[in-house]
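I'd like to ask some things about the structure below.
What you see is the complex with one protein chain gone and the rest in place.
As written, the chain order gives the labels A and B, with residue 1 at the start of each chain.
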Amino acid sequence: MRKADRVATMTPPVPSASAGPPGDGQASQRRLIWRRFRRHRVAMVSLCVLAVAYLVAILSPFVAPSSAGAYDADYAYAPPQRVHVLDDGRLGLYVYGYRSDTDPVSLARTFTVDESRKIPLGFFVRGEPYSLFGFESDVHLFGPQRVGDPFYLTGANSQGQDVFSRTLHAARISMSVGLVGVFLSFVLGVLIGGVSGFFAGRVDTVIQRLIEFIIAVPAIPLWMGLSAALPPGWSTLQIYFGITIILSLIGWTGLARVVRGQFLSLREEEFTVAARLDGVGRLRIIVRHLLPSCAGYIIAALTLAIPGMILGETTLSFLGLGMQPPAVSWGVLLQEGQNLRALSSAPWLLFPGLAVVLVVLAFNFLGDGLRDAADPYER
Amino acid sequence: MGRYVLRRLLYLIPTIFLISAVSFLIIQLPPGSYLDTVIAEMAAEGRVDETRIAVLEQRYGLDEPLHVQYLTWIGGMLHGDFGESFLWNAPVSELIGSRLLLSVAISLCALLVTWMLAFPIGIYSAVRRYSFGDYAFTMVGFVGLAVPEFLLGLGLAYVAFTWFGQDVGGLFSPEFQDSAWNLGKVLDLLSNVWMPIVVVGAAGTAALIRTLRSTLLDELAKPYVDTARAKGLTERRLLLKYPVRMALGPFLSTVGWVLPALVSGEVVVSIVFNLPTTGPLLLQALKAQDMYLAGSFIMILSLLTVLGTLLSDLLLAWSDPRIRYGNR
């Protein structure tokens, strides 16, 4: 065995994809994978959940009843409202208002349901103005029919902000951190892993040492160190990208190893040799032949990397090293809920945690399904 | 094999130097220094004592150029001196040492629990694929993976506090804090320490189950399994002899990283449960820009990771003849 291949076997054994490049006359690899994937029901459901989640994130100003910054101190720590569907026997959405009382000693607010005050809800109601893709509008998917009525589907925080709306708005940052981070990992991982696997030899050795080195710096302290090192003078947007880059810095190495392993085995496959004998350039071989062959694996690996980044963002916020308000991300929102004060009197502040769990779960199922689908041994 | 080990050991030397440089760089990245932390502390109290600041600046040698500070640090490290923590005014080795035992104990317990749960479940899930049990474990495993550690910790703490009236946080309930060791104290310790262990173990167990299941499935689909079955091997022998052994590959390739994990003291969980492990020490050091403590800490963890990787690769080579023979 040649030297390069020796190192290759040191990585976790990855089942090699024996399928050839997309050929004529038979189903392409992509279609085969898709066919297998569709059989994976939980993964299909997850795909739908994620599609909806991203749609909501993108359209959050329209979907959320109120803006991320809107507050009403009268409803600080207001508990969630129950939505009533039947109004005097007829169909009609409404919630009840609140009556509140402040304890003079403990300064605690207590809320009781005010049944004398009905707050009718509706779809496509007018509310706070917002701008989305350059369009100005004030129509919200749903909300109270009268502007300014209290509507707290999942309760309010210390400033009387709507936790539900904020959770939707926060999805924009939190869910894109995963995507952007994975994209960065993908570029780095595929590029470096691909180069390593394709050229093998000395290049491979150097890159492998580099990857080993990066892996050697332990993840959480590295995250912590790097986030602590983000210049505090940075704007919110810069901090956002900084954190994303930090999260992806760890992710790409694993991906690079997967890609390299794939390339090393594919390099010896007949179709690669054939292409080389045909005088096809190396880059073209990588892009045209090798990449499509292991695309399934890469996509699965990518999908499974996203949850780590979403969780990473919340963890950094928990440690006080992530994004800071006024940025709105799930990590930032959970910061409000991660103390005993919140747990004992306003557990609904942990609602964004549900969103995190849901999305992460969906990504894991999706990734699992994709991996199974991309597995050529799956019959 | 011997030459391979030697070569890997030689690689360690430049890696360690690179790591030390990166560790130092990380702690130098944020603007300001430990003195700013001291000033901030004083300002929060409303008075800044400038005489004291001048004394501290001189004492810590923070006015020296960066490369001098680095050389001093790395020089000391060669003699086993990890420097002194500004914050604690104590040697770094002593600080980490005093918290190491508990860190290792908790991580080790969590690890054992993880392995004890994950191996049988992982194998079961793969063999009885798509059975009810597989679905149930998969579901639980995925949820375990999806819940952020701190949320799980806070949730457990809250439930224990409000529903069971248990004192949460720390290692002992207050009434046992000063007590001499007796059965009550041991029970009390256990009643406090199970929560962090569960939280630390949860995500790890779920991940390990997933890995085992998928690699084992890959192995089971391979032709040699059919061959073995055709030869009349019992299912149990068939399973344990090769597929399980092969499926351990990915596990073995990361098992070495247990080494740094034992020492890093589970930052998040330790903070949630207020455990005096090494993790919060590092977080505090990073935030306060306590450079020698933070730097040496990252350095130690990195070293352990490198050693752990080496250990993993050796284990892998030992378990997989293909690698062993390939390196002859």
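Methods note: a residue touches a chain if its C-beta (ideal position, glycine included) is under 8 Å from a C-beta of that chain, and two chains touch if they have at least 3 such contacts.
Methods note: contacts and distances are computed from a predicted model.
Participant: I want to check something: the complex is missing a chain, and I'd like its UniProt protein name from "PadR family transcriptional regulator", "ABC transporter substrate-binding protein", "D-galactarate dehydratase" or "Phosphoribosylformylglycinamidine synthase subunit PurQ".
Facilitator: The missing chain's protein name, per its UniProt entry, is "ABC transporter substrate-binding protein".
Participant: Which listed residue, B:7, B:52, B:128 or B:237, touches the chain dropped from view?
Facilitator: Considering the complete complex, B:52 is the one touching the chain left out.
Participant: Residue-wise, where is chain B in contact with the chain that is not depicted?
Facilitator: Counting over the whole complex, chain B touches the hidden chain at residues 30-34, 36-56, 58-59, 61, 87-90, 95, 98, 161, 167-170, 174-185, 187, 270-271, 274, 276, 280, 284, 287-289.
Participant: Would you write out the residues of chain A that touch the absent chain, in ascending order?
Facilitator: Contacting residues on chain A, toward the hidden partner: 69, 71, 73-74, 76, 102-103, 105-109, 158-160, 228, 232-233, 235, 320, 324-326, 338-341, 344-345.
One rule holds in what follows: only the chains that are shown with their structure count from here on.
Participant: Nearest whole angstrom, what separates the Cα centre of chain A from the Cα centre of chain B?
Facilitator: Averaging C-alpha atoms per chain gives centres 24 Å apart.
Participant: Which residues of chain A touch chain B once you look at their complex with the stated criterion?
Facilitator: For this pair, the touching residues of chain A are 1, 5-6, 9-13, 15, 209, 212-213, 215-218, 220-222, 224-226, 228-233, 307, 311, 314-315, 318-320, 334, 338, 340, 343-344, 347, 350, 353, 356-358, 360-361, 364-365, 368, 371, 375, 377-379.
Participant: Considering the complex alone, what residue numbers of chain B touch chain A?
Facilitator: 11, 15, 18-19, 22-23, 26-27, 29-31, 142-143, 145-151, 154-155, 158, 161-162, 210, 214-215, 218, 221-222, 246, 249-250, 253, 260, 264, 267-268, 271, 282-283, 286-287, 294, 297-298, 301-302, 305-306, 309, 313, 316-317, 320, 322-323, 326-327
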